[in-house]
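Of the protein chains in this complex, all but one are displayed in their positions.
Moving on to subunit A:
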Amino acid sequence: MDKFRMIFQFLQSNQESFMNGICGIMALASAQMYSAFDFNCPCLPHYNLAYGLGILLVPPFILFLLGFVLNNNVSMLAEEWRRPQGQRGKDPAVLRYMFCSMAQRAMIAPAVWVSVTLLDGKCITCAFCTSVPVETLGNTSHPGLSQGEMKRVLARIPCKEIYNGQELIANEVAVRYLRCISQALGWCFVLLMTTLAFLVRSLRPCFTQAAFLKSRYWSHYIDIERKLFDETCAEHARSFAKVCIQQFFEGMSTDLASAHCHPPRKAPADVGEAAEKLLGITDQGTMNTALKSWHRCKPPLHLHPPALPSGNGWAGEEQPPTHPPVPRREMAAYYSRV
């Protein structure tokens, strides 16, 4: 008992650290995914922007949704939100607390992806290479090109092998410029996220501590209650199944005994446990019939009260109906006493 309580406390008080662990793993996975991903800028005027911004924004969205999916408290939140009120009021503060804590954890991996992308610089270089200020960075002596032609040349900046605008603007100069902007954006994003996280965490004790303690308690309670209910149902199902099967075997053995016109063998008192466990089935034919009957027609989900001792070898009903039945034969009334 003590042991279970200790384990439970450990798991419960550490469910948050379990969730933190999962969210740390997802953050690492997102950094690893980025480094494994083979970034391949198309180097064409309008495709660049779409590709660059797509790589910057679509994977974080997917990671955010994945963060919700992997969080096993989401079903708990949904259940609590949708249940009918019944006798127990619903507290929106608890729902808000549960949603906020899940959303905060789910935001970490996308934030890591966006930071790593911006600090690396390839995405922004690809997306905004056509917007480089050629007047300030480029060679002023170059003859003017048409707008479209210039865009096509600039679009090839990320692809060094096919870049043909070295006279217009040096490739390294443009790449350094774009990378500097990208890294500046990246660090500003990191600073913004940490400032937000800091504000969220530090303003809470200043304003809403009592409400927070309440919401936290009741959200833990809902989680524990759900788990305990599942355990209790599992225990009940186990007992139900055991009694159902026991009654099936008893019914089987009584049936077969009466069909062979033998009186039911009362096991002598000193035979021992093994004989009892045989449940009255002691030969191959009987066992085969029992197995076939189990397969062909399983007993109904309806347990009988325990049997009274009886001297006659009459056969009871094999399959009592699921509702409180009207006894068909007077001798069967004994079976139907539900």
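By our rule, contacts are C-beta pairs under 8 Å (C-beta built on N, C-alpha and C of every residue); 3 or more make two chains touch, one makes a residue touch a chain; residues count from 1.
We take it that contacts and distances are computed from a predicted model.
S.K.: Can you pick, from "Electron transfer flavoprotein subunit beta", "Septin-type G domain-containing protein", "Dynein regulatory complex subunit 3" or "Calcium homeostasis modulator 3", the UniProt name of the chain not shown?
M.R.: "Calcium homeostasis modulator 3"
S.K.: So which of A:I62, A:C100, A:V243 or A:A259 would be touching the chain we can't see?
M.R.: A:V243
S.K.: Pick out which of A:Q32, A:S131, A:N164 or A:T195 touches the chain that's been left out of the picture.
M.R.: A:T195
S.K.: If the hidden chain were put back, which of A:F68, A:W218 or A:W294 would touch it?
M.R.: Candidates A:F68, A:W218 or A:W294; residue touching the omitted chain: A:W218.
S.K.: Could you tell which one of A:G144, A:P205 or A:G285 touches the chain left off the display?
M.R.: Of these options, the touching residue for the absent chain is A:P205.
S.K.: Considering the whole complex rather than only what is displayed, give the residues of subunit A touching the chain that is not shown.
M.R.: 2-3, 5-10, 12-13, 83-84, 86-91, 94, 119-121, 137, 170, 172-173, 176-177, 179-180, 183-184, 187-188, 190-191, 194-195, 197-198, 201-202, 205-206, 209, 217-218, 220-221, 224-225, 228-229, 232-233, 235-236, 239-240, 242-243, 300-303, 305-306, 308, 322-324, 337-338
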